[in-house]
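Excluded from the complex is one protein chain; the other protein chains are retained at their positions.
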């Protein structure tokens, strides 16, 4: 291993970051109106801006950082309008293309069709900490889109830029463990979106035991900010419930005795990078790293929530749900209140109906676009995973019961079949599923 | 200083790089035809490609690495043609914009005007080492442009992409010194473009003494490759000749006694990044770092070659050069043969005319676009520097004499005035110059 | 900054450490009797041991790690006896010296007087993780010394060895902050000995604010274990109470506005290094680092507990305490129960007597060796600090009241006077104290 040059590079980056943080106090004092900032932005795009871009970009981003929600909207409106496309130049490019269609005139057209804000964003990125500021800016923007759909053009440009900047080729996967710096770990606690981490002791239980792993993607320009992370449990068999995995007292398995790697939680960290997809890259790379380190691992599988199931089932039942026989419907009544019944017998009685409903939810319920209605299913199936097993009573926490009557599922990542599954899904919406899941559709 | 997380990030990147290098031997064996590679590229752009992009991108780039010059051209032609814009979709977008011009339809037009190869390049970057491979690909492309100007559309797309990826916000400046790893240093030797570094001892003389500095820009995705570097001498006064700076035996100045930082050599390292400008960022940042470290530094100046002067002067004289009186012309005759005369008296006699000619070269001789004809002058003036002094006999090496009759110049970076100078230059072509330089224009 | 070579060295060390930890599980199974371990130790000291010392040393230390308290004593007894000095060889060396006293014969005598266990310890250190194991071994040893004073010779040899190995020249001071790895930070929580750190939030309050610092000494062979650390508050003035420094809600001071650095907690971390003194080196080096970073700091001072004061005062009063007038004695009665009274008036009334008693405790109460009876005072005065101020009601926590009736003190580190103070203290026991402290001795 050679840290050498890169170690130095990053010492440098990190020091730069630290100085930034230390200066934040001072920054706090200077403020400017949105109009003044818009004028600065025009300046940054001018010749003048070329010579002192870094300083000007910093001024703009610092001023922006103190904007109120109202001031931000003034700035966003300018981005959408004033910093949009130049219609005169665009018209000229359209005409040139029409007169002589070619790769050259098409390219000219492409370039003239680029709104000025894209170049503005690129120049703002010159500022130290610029990338983080732009990601934050998009976080703000996203929260206003509903109210101001005209700003969506701005959002689409940021997405375009971030897709290029956060290209997977620039991302670095890093193991997160108990030797990770505290300021990174506190972000793991904060960002965990699936099974909340209560405190540092809970965090330690997910990082330190021999049969636990955690990996995150980082980007050099956001070095102290994980982009996405996945938590992994190493087990003998495919688990059918989350409770035992998260239990406080638990004898850990020696890593070498594990045969299965369970991705039991995947969390995006940066709201401002919403829609820039890293998840499937992360899962595949982590699977490869684990396999390299622990060659006896045979199965890579998730233990996933089914967030929309209870709501869907309720709607279905409200609509009559012809597929649900009266007997099943009666059995399911027992789950109505809190998502589950404490009565063992009722629960046993409801199980076949619950299984059948879940299978239907995954295999037959479709969005307008012909995809499964469950968002988690769309993510994993879209990655090429297969719906491996439905786990009744997999998550009996209040949240699990409320959302999905306790149902969880395993998606299997079979590295040999990922590509085929993905292709079939992408082209026809075909859901790869284990025979047992298909069979559950049918009434016995 | 906290190396922590970033140190780890980069240990990871670097290890990845090392494994790549070690695998190159094996890679050498597999080959594919350009047609097969083009099919793979189509695949990479398809749904299938999404699921296993990294592997496919690697295959393509490995196969490309073994292409002959002819095979590359087949591939480039496909990039320019087959992977160009989709005319049907573009037409549709043009029509939509024409029907209802708005930011939304303009954006659609912009997106549909993007040639498919741009997305292809982004996906190729998924491969480990992808960025380097794409930079290399452009190196190859540049060498074919003259013969095949139709490929220029491909080049422009690569420039567009690289401008975004190599945004200054992602670059890291690093000091290069005698503790830098050897594989980086050998690149400094190889890439030095102004005053060649003869061997490791010569290199050491430029790095190790207390009054020498060297800084380079790096990009995390090309961690072992400097992008551009600048060599600096710390001196008391502004030097008027390069010889003493590069002398083998030289008592070094204590850094704290220096008042002047001399940028005496700036070299771009990556042919494939030609036209992506980093130089002015580097000079300004290095000036800032030096000032922070050595607060007594007062003057930031270059000692620069004048590569086109002798050729220009010869042409002028061939054309009559009315501005050159017969006396001056006669004095300059002495320099005709090898750029200089060994005769002290003749040299002294030629000096006023040489000075006048040089002043004219910088201040009056213009390109069609109204800029100075000297490329080095355009670079520094474009950065906002001022032409500070003309140094006759500044470079009496054979190359210096042949190119510029030994003339060198100093460009002054006055951080207070950079922006103003740049703006005037950018808008009107005005050349900032010290009064003495202006005065030299006139016959006394 | 150049991480280069050292970064690599330590990547290597750290990886070695990680592998060790991972192997601990397996280690757990192998056990050996003390007799078998003693035989292995003889082996390690023999010729055979030279060839495969590392493996043998590991075996011994692994077996030792599973010893029960009884088994350890068997091993310690062997260290004290069997692995002691060789009386025959020592006798011969004594005779040779007696016959011809010289540096050479004295040296021989010195060498022959070295017990065999010293060489054994040096060879045990060959094992990966050996240094930590030996430090742990001394921790065990210390706990048995009271019951088995004959083992003190073993302890003295370990002290001798550790004094050499942990020479200050091999220690590295590191700032501890919120970017420090979690496994180091949890040790800071665990080892804090003066003002307990309740949880991670409490820790963060001591590390993250702009006016807080923490530094620790590390040794390369124990890279994940701080040896000693000091917590620092940056303030305007010398503080007279610990409560405000540790308050949960507190507006932080900008570091540049601080004039005073307050060392408010110093904790040794390794029981097994008891008596190997690092504290005064740490304080002085931290003072230097702070001064370099924040040149406006003028005052370096502690805010220290007075652990033995209440006990001493009780004894004095029991003994009559002639120096305490009846009035004072009456006033102090109010503090008898819990160390303090809640009654404002009584408290005010007791203050002069408390101050007088404290001054006497520091200036007049002496150990048999003529040093102050307070151990914290001995440490700081021994370092050359001056007793600057007595702070009544400085620590009103239950512990503070019980131990010292709430009294705290400031010791001033005046870098100009440290040497003089130390010398006077070392030679005559003279206590450097501010005039106000001396004056408090006297009844007004």
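In order of appearance the chains are A, B and C, and numbering begins at 1 in each one.
Rule of thumb we're sticking to: contacts are C-beta pairs under 8 Å (C-beta built on N, C-alpha and C of every residue); 3 or more make two chains touch, one makes a residue touch a chain.
Please read these numbers as outputs of a predicted model, since none were measured by experiment.
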Sole contact to the chain not displayed, among C:97, C:229 or C:379: C:97
Identified contact with the non-displayed chain, of B:182, B:248 or B:342: B:182
Residue in contact with the excluded chain [from C:221, C:310 or C:440]: C:221
Touching residue (missing chain; options C:125, C:304 or C:341): C:125
Chain not shown, touching residues in chain C: 1-15, 18, 47-48, 50-54, 80-81, 84-85, 87, 90, 94, 97-98, 101, 103-104, 106-107, 109-111, 113-115, 122, 125-127, 130-131, 150, 152-153, 156-157, 160-161, 163-165, 167-170, 172-174, 180-181, 184, 218, 220-221, 223-224, 280-281, 284, 383-384, 418-419, 421-423, 426-427
Residues belonging to chain B that touch the chain removed from view: 1-5, 7-8, 11-12, 15, 22, 25, 178-183, 185, 199-200, 204, 210, 224, 254
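Following the convention adopted for this analysis, only the chains that are shown with their structure count from here on.
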For chain A paired with chain B, centre-to-centre distance based on mean C-alpha positions, whole Å: 38
Computed distance of Cα centres, chain C from chain B, in Å: 57
Shared interface positions of chain B, touching two or more other chains: 1-5, 7, 11, 180-181
